[in-house]
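Removed from the display is one protein chain of the complex; every other protein chain stays in position.
And now, chain A:
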């Protein structure tokens, strides 16, 4: 395959991103249309931006790979990643915006008046951020190998370098236009090649990938499409646990939460979330189709264990020639955009925490942030090189599980229950973070194949989340005399629409 196309696509994405970022910054206006300038980001635009930052390499490449390898039940990944916003919409979006918090540690401090819980939240933000960054770099390595023939570790290092340069240049991050562009880029990059692939598939006779006669890797099409049939020993438990992790984990992702600050008020936060649901729903229709086509046209990837690259392989195999090269280039560009957007957002979130809480004691301002950004990128890159070969989407699933077991209870109880105390939150965060942290290490280092214990550790959310919630409730009841004095007023601010005239101070 032609390497130039792949490199060209990556270069185009990078340049386009930087150009829009610069254009967004230089958006000058004279007073005649000042009102335009002082108008806040519309919920629609903000939703594009959130989706653009949220759709990571796991969504772009990983979902198709999982569907190809394990079949129908893997659809819970995209469903869960979308449905997480439904929970966010119903329980968290508006009150979180009204709390005035920018980051999750900010919320912990505002609600519980405790520096200790704030620090612990910061540690968890870094942990979740790294866990989420690691598969991004690994997935980027896969994408670049497929497009340019580079060694996987080199691809990861290249992407890490680009992300670091991007963040240090102050580019793209938090510029709404850039993130919004990223969403449409990813959607186009996935949609247009799929149209061509579907035409080829119809031309070839339109065989169903779920037909019983289609046997790939020993699994018939019926088994493949049948939920709860292929992956693991305890598919029912695994599926439920995955649902808990993804439904409840979204609200605890550091790079998602900061984007809500851009909404002018709680109502706009809800509207934004609603549009995000629609945009993600639209996007996630596409990757499983690639996975299904992969069963027909790239079955050898299953036996080679290289299912993550199915999206990038299909155009070559189905279209071929220059057309195939162009479509692959488009997909490579989209995948690269996916890695870049999510990784940059996460890197900034993690670097911000490290800079504020650790490095700034020794170094000042810009230097502090640069050092922190380098650390924020280097650690997950090292993790990606050292850890076992686990699929991109699985590791992202673990990051969701950790977020669900820590920040979900903190946010939901903090917003809806007056009784939460700093001691309760601390105990719950430690327990939730500890349990999921253990599961992560076990999964990435040890690796188990079968048995109940392996299933429990592979998908820890179903037991870690209830444990964390219970701990928070019980310890809070035991320390009920330490409920922060201002909690009543805080609740009023959180739950009263901004339009209501009220003394909030």
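Couple of notes before you dig in:
The definition used in the following text is that a residue touches a chain if its C-beta (ideal position, glycine included) is under 8 Å from a C-beta of that chain, and two chains touch if they have at least 3 such contacts; residues count from 1.
Quick note on the criterion: contacts and distances are computed from a predicted model.
Hidden from the displayed complex is a chain whose UniProt protein name, among "Methylamine dehydrogenase (amicyanin)", "Sensor histidine kinase", "Acetyl-CoA acetyltransferase" or "ABC transporter ATP-binding protein", is "Sensor histidine kinase". Among A:263, A:406 or A:421, only A:263 touches the chain left out of the display. Residue A:101 is the one among A:101, A:216, A:280 or A:410 that touches the chain missing from this view. Across A:352, A:380 or A:433, the residue that sits in touch with the chain not pictured is A:352.
Not every partner is drawn; the one left out touches chain A at residues 24-31, 34-35, 37-41, 100-103, 106, 109-110, 173-176, 261-264, 348, 352, 356, 493, 503-505.
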